[in-house]
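Presented below is the structure to which this report refers.
Missing here is one protein chain; the remaining ones are kept as they sit in the complex.
And then chain A:
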Amino acid sequence: MIKLENIEKYYANKGVKNYVLRHVTTQINKGEFVSIMGPSGAGKSTLLNIMGMLEEPTYGSYFFNEEDVTHLGERKKIELYRNHIGFVFQAYHLIDEMTVYENIEAPLLYKNVSSGERKSRIADLLDRFNIVAKKDLFPNQLSGGQQQLVGIARALAAQPAIILADEPTGNLQSVQAEEIMELFKKLNREDGITIVQVTHSEKNAGYGNRIITIEDGVIKEDLKIG
């Protein structure tokens, strides 16, 4: 599904190249649940952002579903977001002016999903995540964990093949975090959704079936578990 070949990323600062990623070559297959780990500043987020095409590597190639997406125009990228990729953020990034329902609905609107289909999908998600009662509330009326649930529901609404999540539980209490991880696991197992998450917690990483460890921009370890 994702194939990275010799990815390099550096920031030039006064002529000095500060490498964030070096010679990253890896492949993520359909149905995997991958956790990226490593110390702060190692380049985890950068790697995930490159996978999400939010950043471009300075060198190397990136294939998504066999297609070279290393340098893609904004419109093409957004089409991929619409149909294949869902994002979950540490800071949730819900839209404050929209209710829970509308936040989940937004990606479907951009995709021009019919209104009947939208209704049933959202109803299904609300039901599954146990937030039916909250559907008319605004993000600032929810707890962090609830907000993240909405964030995941939103990412799932468009029925993506892969979910990219950067420290999805970073701002959450451990109970809530567990809940989210259970959810990820279920999505991965039952719906076959590929998941790539960045996490600092061994425990969270344990929910997945593969751990990639990065240090100083280099893949130190790539471990299959479970």
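The criterion applied here is as follows: a contact is a pair of C-beta atoms (placed from the backbone, for glycine too) under 8 Å apart; a residue touches a chain by one contact, two chains touch by 3 or more; residues count from 1.
Criterion: contacts and distances are computed from a predicted model.
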Considering only the chain that is not displayed, what protein name does its UniProt record carry among "Hydrogenase maturation factor HypA", "Succinate dehydrogenase", "cytochrome-c oxidase" or "ABC transporter permease"? "ABC transporter permease"
Candidates A:87, A:129, A:184 or A:207 - the one touching the absent chain: A:87
Sole contact to the chain not displayed, among A:1, A:98, A:137 or A:218: A:98
Out of A:49, A:146 or A:169, which is the one that touches the chain we can't see? A:49
Which residue numbers on chain A touch the omitted chain? 45, 49, 52, 54-55, 74-75, 78-79, 81-82, 87, 89, 91, 93-95, 97-98, 102, 105-107, 109-112, 154, 158
